[in-house]
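Submitted below is the structure of interest, expressed as structure tokens.
Left out: one protein chain. Kept in place: all the others.
Labels for the chains are A and B, by order of writing; each one numbers its residues from 1.
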Amino acid sequence: MAKMVRRRFFSLGGKLLAGGIVAGTIGKYFPDTVAHAAPTVRTGKTEGKWGFVVDTYKCIGCGRCVKACKAESQVPVDQEVYRTWVERYTVDYDKNVKIESPRGGINGFPEVENRERITKSFFVPKLCNQCENAPCTKVCPVGATYTTPDGVVLVDRERCVGCSYCIQACPYGARFKHPVFKVADKCTWCYHRISKGMTTACVQACPVGARVFGEIGVPDSPVDKILSEERVNILKPEAGTMPLVDYLGLDKVVV
Amino acid sequence: MKNSDSDQKVKLTDQPLFRIGMIIAIVLVLFIGLQQWFIPKSFGKTGHYRSDNIQEWTEHELQYAAGSDACLTCHSNVKNIFLSGSHEQLNCETCHGPAVKHPNNPMDSKPSIESSREFCGSCHQTLTGRPDTVITQIDLGTHMGFANCSDCHQPHNPGFKFGGAD
Partner (left out) sequence: MNGYIYPNEANVVWTVMIVIYPYITGLVAGAFIISALYHVFNQKVFKPVSKLALVSALSLLLVAPIPLLLHLSQPLRAFNIMLTPNPSSAMAGFGYIYSFYLMIVLLEIWFIYRKNIVTMAEKSAGLSKIGYGLLSLGAKDLSPGTLAMDNRIINTLAVIGIPAAFGLHGYVGFIFGGIKANPWWSSPLMPVIFIASAVVSGTALLILVYGIGSRLRKREPDHQCMTALNKYLWIFLIVAVSLEALEIVNAGYQAKSYWPAVYGLLTQQIPLSFFGIQLLLGGLVPLILLPAARLKSFAREWQQRLTMIAAGLIVVGVFAMRWNVVIGGQLLSKTGMGYSGYVVPLLGREGLLMAVVVLILPIILFSVLSQIFPPWPKDEAAISEQIEVSKSRPELRSGTVG
């Protein structure tokens, strides 16, 4: 009898083990499946160590961040490729929305023609969202782009074949083909800086503190403070990408 | 045709299926061997990627310094006036550009010094979308003719004006 029970137990154990392996494999290939299986809604960051907040109330559209980014990350200044860029939204009396980002905003913005008709206007800086459920890393055929253990999405310049599938998969237009290295490129949150305890080049260059970067879950972290006290939003929440960049004052017209 | 009289058993190794099967087997073995040979050592250690690449990214060359502290250790003449004015919240490199090489090589690598109206105006010119609660704004077209900003304003503390103007 005992033997029988034991055998039954082992066979159950075997089934559980097999099930676990199958579930684990499925989970590995479809991470979002597992993440969404839990009925609780997660709003906090679990995987990432870092956080980034953009304060659209503060941005003055000077373009310093775009310039700093291109210099720091060796992205050709004269080409239409950007790791970060700034958009200006203007809404007029007739509720017409105009969006513009001339040369990514690197040289600032011109004055609008019909200033007196504008009812609402603001700047929105954009950069890679380092999504927790990143569509770009998911589609890379060769495993050349990936999320680091501390939550930053990087591109391996030695493995990338340059198929551009990740560029297609990013809903935010944050990726591009690097004109010099001929591989996919994107914002790394200045991984070479933040891993040395510095802040990102764009944050450092911003004269008004419209960009805030820091660790999460650390006492007195400015990012943590904003995330726990302020009402923030993310870009394209319907895409289910779970971005790590949060926005203060994000208007519904922002794309 | 040859052999047509004897449909007796052909030797296994002479059968088409065996021959083509061998070719496929050889190709497969070669492929698996090559695969093992060419996959980078650190691939798959922490995920489906080459984990050495994380280290490579941390070694990327710096252009911007860690902050203004390093600048102010040498440029002590600027330190007091800078830290007492409204530009105190800025980093030196916001206006002077990337300068991480300057401390080690002060003569060869000089940060930029700009005081043109356009340069200051890129932040201070009134502009649709620019919130006036965040930054002091003027209209370059009407403000003080064509004078350079630094003719009147001390750039490190713009509230301080030369020549007693206000």
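Note that in this section a contact is a pair of C-beta atoms (placed from the backbone, for glycine too) under 8 Å apart; a residue touches a chain by one contact, two chains touch by 3 or more.
None of the values given here were measured: they were computed from a predicted structure.
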Practice prompt. Consider the whole complex, including the chain that is not shown, and state which of B:Asp14, B:Glu59 or B:Asp108 touches that chain.
Written response: B:Asp14
Discussion item. From the list A:Arg159, A:His192 or A:Arg211, pick the residue that touches the absent chain.
Written reply: A:Arg159
Worksheet item: Out of A:Ala71, A:Ile118 or A:Ile167, which touches the unshown chain?
Response: A:Ile167
Fill in: Contact with the hidden chain (one of A:Ala71, A:Ile118 or A:Val139)
A:Val139
Item to complete: Against the chain that's been left off, what residues of chain A make contact? List them.
Response: 28-31, 80-82, 85, 87, 97-101, 103-104, 126, 135, 138-144, 159-165, 167-177, 182-183, 239-240, 255
Worksheet, complete the sentence: Touch rule applied to chain B and the missing chain gives residues 1-4, 6-8, 10, 14-20, 23-24, 31, 35, 38-39, 43-44, 48
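Definition applied: only the chains that are shown with their structure count from here on.
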Worksheet entry | chain B-facing residues of chain A, complex | 57-58, 60-64, 68, 71-74, 88-90, 107-109, 111-112, 115, 118, 121-123, 143-149, 154, 156, 158-159, 188, 191-193, 195-199, 201, 204-209
Discussion item. Taking the touch rule as given, give the residues of chain B at its contact with chain A in the complex, in rising order.
Written reply: 40, 43, 46-50, 53-54, 57-64, 66-67, 89-91, 93-94, 97-98, 122-123, 127-131, 133-135
